[in-house]
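One structure follows; several queries about it will come next.
Of the protein chains in this complex, one is absent; all others appear in place.
After this line comes subunit A, so read on.
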Amino acid sequence: MLRALLLILSVVAIAHAELCKPDAQNAFKVRISIKTALGDNAYAWDANEEYLFKAMVAFAMRRYSSKSTTQISNVLLCNVTDRVSFWFVVTDSSKNVTTVPGSVVEAAIRMNRNRINSAFLLSDKTLQFLKITSTLSPPVEPSTPVWLIVFGVVLCLIVAGIVFLIVSGIQKHKKKNKESTERENLEEKVEVTVTLENGLPCEVLDLKAGHINGVFPADDERFTSL
């Protein structure tokens, strides 16, 4: 009796060892980086955490397919390293000594990735299922790009400034025209004295100090034209 029991146990153990080993069929490698994620609040990876992991995988399988009857004992872990990384398979309790197809496991885990991550206080990056790629969440995009809004505001301000300056410039020009016609009427009555020197007003002369004396006519006109 005892011998038969031992034989069955060893067969089961060997079978489990056969099912769960690195690069086995339908096995997945998991890599966990607790210290990176939690820093000082990091917990140690021990047998209890492994139990929770098995429970989460079983939960995921059950949630994915309502027909599933996966038990915690169906999830096998092996090759746990210090990194913390390990391999796991999910055995099928209905069929003896076989594993659930990898695609099913993958789909189940993908569907429940969030729940699994939050059970361990980790994220997609720190709890990695090496063969299962995670769908990255798209960034939030507003209906109009933000930059166009800012651009529109600045553009309106600048155009308003230009229009204001042009209009005020035109108004000033009109006022100056009116004033100058008034002044012309005034000037006919009053004589404005402008100091002249040799036919040229004085202001032109004093700026070219020294070498060029504006009093004398410019070079081109030295010879009287014919």
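The definition used in the following text is that a residue touches a chain if its C-beta (ideal position, glycine included) is under 8 Å from a C-beta of that chain, and two chains touch if they have at least 3 such contacts; residues count from 1.
Following the convention adopted for this analysis, contacts and distances are computed from a predicted model.
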Ask   = For the complex's missing chain, which UniProt name, "Hydroxyphenylpyruvate reductase", "Sodium- and chloride-dependent transporter XTRP3 isoform X1", "D-2-hydroxyglutarate dehydrogenase" or "CST complex subunit STN1"?
value = "Sodium- and chloride-dependent transporter XTRP3 isoform X1"
Ask   = Of A:Leu6, A:Met111 or A:Leu165, which sits in contact with the chain we cannot see?
value = A:Leu165
Key: Sole residue of A:Arg63, A:Arg115, A:Lys131 or A:His173 that reaches the chain not shown, by the stated touch rule   = A:His173
Task = Touching the hidden chain in the full complex, which residues of subunit A are there? Just list them.
result = 31, 33-36, 81-85, 133, 135-136, 138-139, 146-148, 150-151, 154-155, 158-159, 161-162, 165-166, 169, 173, 207-210, 212, 223, 226
